[in-house]
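All protein chains but one are shown in place.
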Amino acid sequence: MFNKRLLTVFLITAIVFGAFGALALRPAAVVAQDSCPTQKDSYVIGFANLTEDIDFTKLVREGMVSAAEAAGNVELILADNKLDGATALSNTENFITQGVDGIVHFQTDAAFGNVIMARSRAEGIPVIAIDIPMPGATFFGADNYYAGQLAGEALAAWVNENWGGQADAMLVLELPQSGPVPAARMQGMLESYQANVQTPVAEDQIYRLDSKNTQEESFRVVSDTLPAIPEDSKIVAITINDGTALGVIAAAEAAGRAENIIVVGQNADTSGQEEMIKPNSRYLGATAYFPEKYGDKIIPAMIDILECRPVPPSIFVDHIFISKDNVCDFYPDNWPEFCGGAEATPESGG
Amino acid sequence: MADTPLLEMQHISKSFFGVKVLDDVPLTLYPGEVLALLGENGAGKSTLIKILNGDYQRDTGDILIEGRPVAINEPRDAEMLGIRMIYQELHYAPDLSVMENLLVGSLPRRRGRAGRFFIDWKEARRFTTESLKLLDVSIPPDALMRDLTVVERQIVEIVKSLSREARIIVMDEPTAALTPPEVDRLFQIVERLRCQNVAIIYISHRLDEIFRVAQRLMVLRDGRHVATRRVDEVTPAELVELMVGRKIEERIPSSADSAGSQPVALEVSGLTKQGAFEDIGFTIRRGEILGIFGLLGSGQFNLTRAIFGAEKADRGIIRVEGRAYTIAHPQEGKNAGIGFVPVDRKVNGLVLGLSVRKNVTLSNWRNLVRAGFFRQGLERQHTQHWIEQLEVRITGDMEVPVRFLSGGNQQKVILARWLEANVKVLVLNEPTWGVDVGARADIYDQLEQLAERGLAILIVSSDIQEILSISHRILTIYKGRLTGEFSRAEASKERLLQAAAGGGS
Partner (left out) sequence: MNSLKVLRGSNITTLTLFASFAVMCLFFAAQTPFFLTSGNLQTIISTLAVNGIPAIGMTLVLITGGVDISVGSVAALTGVVTSLLWLQYGIPLGISALIGLLSGGLVGFINGSLVTLLKINPLITTLGTFSVVRGLAFVFSEGQTNLLSNEAFQFLGRGQILNIPFSLLCMIALYAVFSLLLYHTAFGRNLYMIGGSAEASRLAGIAVTRHLLVVYTVSGLLAAFSGLISVSQLASSAPRAATGLEFTVITAVVLGGTSMAGGKGTLIGTLVGVIILRTLDNGLVLIQVSSFWQDFARGLVLVLAVGFDQIRARLTGRMKRRAV
């Protein structure tokens, strides 16, 4: 009983003082509105990454760090959202406590987007959201539908050239649990393949499968589906990312049907590149998102926002479809043997 | 009796957390004898036995077998020396067959170089069947332990110890769950083992058994050796005095004449449950102690469980102070004012890991709420009140986990809980199983006092001595039917037994 009373007294005191504090602070924020209130000589920017477990996001982080160094007047504070909305929110709180000028968020939970934005709006801190939009934040990221289109077009072109413009069946390795972003990729790939290929795949020969974003699950569902497709059918597969594509290829190989399958994907990460430069690879290629270059666009955009220069509400990545024909233009250092002039060096990754 | 002892334990001492549990205790055991080990709970009997079996390490002292000192550091060592334990609490794997439980740790192997890695099931089955024959029981060796009755499980446990080459067998209350004919059979086996020069240490609270089966006895009290005597040198009264350290008079139950005029507290009529009990009807008045006597397996526990609501009866009426209740759930029984102490208090009655305080007030917190707040102070007060009222003896304070209390005191904690719940009728099942002689009398006294204060008490017991020494009125039950009703004056051992064995009254 006594404790409870004490708590009540404490709470009331806290509220009263808190209100005074807020009143005292507010006018200060309003004063310097005439010029650009947020402009400074140097900036502290908080960057909360999606996770540190994935190649893609690690590259994003590295790109952010080097872009911040290149800008010269930016101090970057790093955090990890661990694929979790609640963690993203607490990272936001930490950023606010640390007095950041701007926040770059790469976070997955749409529901937490509103809360995070409400918190940072209350503090007057601008936010750039990577890949998953948040209301009121400047969006930066992939143009997923367009990225899908690039892969779909490339796949259609390959089929037109090698299989007389017709494939018999299509495997669609999607990721329904992650909502609209991967869905847009898949739609882009599917629609643009069907539009550009000479004979589109019949609707009942399109198999939509849940990749669950892992190789073994993709391997399993494709293995289970292949028996339903006649033995000599030509199969095209469109996949949500490189890992899923690897699973499809492994399943086709295990079933002895690798000759009759061709796969495109998204991301073009190191493992995907390695697969596509193999001799007789069934991985045609993948649309690159250049995560390592995210920072080159995000950091300047954030400085623009802080210095009150106009910034478009959405900024997109420059997507390019990477295949074995152009991988050396973008990633020569990754594959010195393959890119080192002579093309006849099939052994890789030894 | 042979001259050289088979087993000698000398100057055995053992302390737990600084408390001396055994102090310089000697034990001598000759081949071919039954030595009864006696003492109240907490006297140190089980510690001594556990030291012999290698469960505990002694602090000081020596163990000699046939005059040679031996090291017993773990149960395996004791096993190698031919020491076998039959514990009171059964340890078995319910989903394994009888033969595997019987042969645990020593399943027979096949012959031959490769064969010796594999079990010889044929031999296992043969061996099991033969071992069970020793006790004249026919349990199929492939039956699952789960499907046996409690008694059958105990028999398997006993056979398990007998079936291995044993030189010393320790029996810890082996008859607690056995019926009289089964006890007779067990004693025949003991006799046979004695002829084979096996030595037996026999622990029991049932003094009559000791006089039947043992040749010598040894009494421990508070961790000290009190006396070692030949059985024919002592009388039962002397024995109790040795154990308790004071004289205990033969109990004569208080008269219940006054109960006759009291209002009826519990009325049961036409209570039936298919396959368990049929057409049960009786009344208990306030202040009365009604005993129901039946051999184990007569349906008495199903009956009491149904009265409390832990089991659902098919039909029948239960009235508490004149109001009829449908009691289909323990909560309803409790709300109607019935308190229930189950047979196995450790499993069904108490939360062993919780403190005395929490066990007393468990499910009674409503009494302890004032103006919406739970009052810990009040909880302590109430608990203290019952500890004093019922003379619960606790080492330490009321925060001690119940598991550290002796059986008698555990029983009192359950009583305290129901008293705290302010029940009108108290139903007790085998209230003194595993409770030693001294504490037994104490519990009887407490129950009598409670009855004097107006509580109606129903006691179900298979211990005829217990029923006779506490009940004001006695019913007998046989195969789920009441077979007789006896007033205090009419009741005698013979008449009760006859009625409880279906012989009519």
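Think of it as A and B in the order they're written, each chain with its own count starting at 1.
Following the convention adopted for this analysis, a contact is a pair of C-beta atoms (placed from the backbone, for glycine too) under 8 Å apart; a residue touches a chain by one contact, two chains touch by 3 or more.
Everything numeric in this text was worked out from a predicted model, so none of it was measured.
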Residue in contact with the excluded chain [from A:Asp53, A:Glu123, A:Glu259 or A:Asp304]: A:Asp53
Residue of A:Ala142, A:Leu209 or A:Ile240 in touch with the missing chain, whole complex considered: A:Leu209
Touching the absent chain when the full complex is considered, from B:Ile119, B:Val150, B:Val226 or B:Leu354: B:Ile119
For chain A, residues in touch with the removed chain: 52-55, 58, 176, 207-210, 212, 214-216, 219-221, 223-228, 231, 242-243, 246-247, 249-250, 253-255, 269-271, 274-275, 278, 349-350
Footprint left on chain B by the chain that the document does not show: 53, 74-76, 79, 85, 87, 91-97, 100-101, 104-107, 109, 117-119, 121, 142, 144, 275
